[in-house]
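A single protein chain has been omitted; all remaining protein chains appear in their positions.
== chain A ==
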Amino acid sequence: MVLLPAFGYLPVLGGDTFHLEAWQALWARAGLHRSILLSYFSGLITTLVALFIVVLFLAANQGTWLDRTIRRLVSPLLAIPHAAVAFGLAFLIAPSGLLARWLSPGVTGWERPPDLLIVNDPLGLALMAGLVLKEVPFLLLMSLAALAQLHPERRVTLARSLGYAPSIAWLKCVFPALYPLIRLPVYAVIAYATSVVDMALILGPTLPPTLSVSIITWFNDPDLSRRFMASAGAVLQLGVTLAALLTWWLGEQAVQRLSQRWLVNGSRLSGSAAIAFGGRALLSTVTLLAMSALAGLALFSVAGFWRFPDALPGTFTLDHWQRILPSVTTPLINTLSIGLSATLIAAFLVVATLEHAARHHLPARRVQWLLYLPLIVPQVAFLFGLVVAAESVGIRPQHALVVAAHLLFVVPYLYLSLSEAYRRLDPRWVQVALSLGAPPWRAFWQIRLPLLLAPLLTACAVSLAVSIGQYLPTLLLGGGRVPTITTEAVAMASGGNRRLIAVLALLQALLPFIGFSLALLIPRLVWAKRRQMRGAA
């Protein structure tokens, strides 16, 4: 449904022959090359920086009080919607933003905001910063879930007994084993960062915008014939994302080759102090920035008029909350019921598939790439086809259809969050159970599931957050009959009232926040007496 219109075929708009006009129109667009480069590089750089910060922190992590605190503060960040982080960050760093207000006029001497291009900068630095803020918590959580089964303490202890500094020991003995487990999440980050729309709209460059934003503009253009070009753009976007993934894969190969010598060169101490400091400092900065962005939002949700350069709003008011709260009950219930159904169904499907593969020792199949397609093709491009498909077979817009659409996005995230942990679980546990006469289902319920409790709950929390964040699938497949907190928030965001946006963003963050808290809390309660089993907590 994306491909056909890209080549001129969409009968309802009078396109009934195949041709390349859409592509010619696309290539002729002003600024297309810059758009492509922006999407490509912002995706790669974001992922690299986010991964770097996470790895450095994990290497530096000594399980001290400070480390645990930083780590606990990071997880809730995952719950904040992308758009909310973007709004918060934009308000933090803009020339008229929170930082400038706190420093002005005292330090800077500014009575009026300086005319500086910080947000929407042409190189996309603000956009990348925003993406890093969101992707660091994601990668950290994924790593922590995977680490649980690698027994990093044992590896580090062994290496330390050979005289390695703790952080070097972690990098040389744990990371090479960890990376394969978080590889798919890393790929998901690349795909997401190259095609992100909401953050790019708020923080990204505008002349021209990133490719994904251009595509949305064309799809939304009142001139319906632009949809042909938009479809061609969506195919191009897929190409850009794949190119970024390929580049990363080549980079992986190169790093693997080049690091061989370093891994075994016996150097035990060099750089460990820098790593220990850098890891903590970087992650703290990320956390601090994100928290300040959130604080800015919270402040705005109760702000009256707030003139630059005042450090605080002139007046405070609960108006904004009072106006929004009465109308959010139904959306909240919808959001929760759809999110839970989608997550439960997805968990059932994914666990059944993985269990089947594990029992029959099936290798990972190439087909699984199909599963990830919804994550890398721009939503707006293929959702139209999905609506046509549902309508063609006579399925009316309803709750169940929205759940089905969410599954398209929830299943891949759940799969990629869980599959490696599942596959790499030491098979001897189950073998022991079977050899003791337990039937396979019992080995599954009593051995495998409890052992995988932490990663499974984390994956579910991620899925819930993914479902809650869906806007276009909910709106288009629900035919507007299924309002969720996110459809409300996005519609309100189009009006740009920062105070009301802040209220809705905080509400939108609430449900995933509860999800992530439960994912961390439940293993702690269930395994209160078994410290090794708590995993990510």
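Before moving on, here are some points about what is shown:
Keep this in mind: a residue touches a chain if its C-beta (ideal position, glycine included) is under 8 Å from a C-beta of that chain, and two chains touch if they have at least 3 such contacts; residues count from 1.
Here is the rule we use: contacts and distances are computed from a predicted model.
With the options "ABC transporter substrate-binding protein", "Cytochrome ubiquinol oxidase subunit I", "Protein-export membrane protein SecF" or "1,2-phenylacetyl-CoA epoxidase subunit B" in hand, the undepicted chain maps to the protein name "ABC transporter substrate-binding protein" (source: UniProt).
For the chain missing from the display, the contacting residue among A:Arg155, A:Arg183, A:His399 or A:Arg481 is A:Arg481, taking the whole complex into account. In the complete complex, the hidden chain is touched by one of A:His19, A:Arg72 or A:Arg396, namely A:Arg396.
Listed residues A:Pro166, A:Pro208 or A:Gly469: the one in touch with the omitted chain is A:Pro208.
Screening A:Gly163, A:Pro176 or A:Gly304 against the full complex identifies A:Gly304 as the residue touching the chain left out.
Residues of chain A that touch the chain left out of view are 10-14, 29-31, 34, 94-96, 112-113, 115-117, 120-122, 201, 205-208, 217, 219-224, 303-308, 315, 317, 319, 323-324, 327, 384, 387-392, 394, 396-397, 471-472, 475-476, 479-481, 483, 487-488, 490-500.
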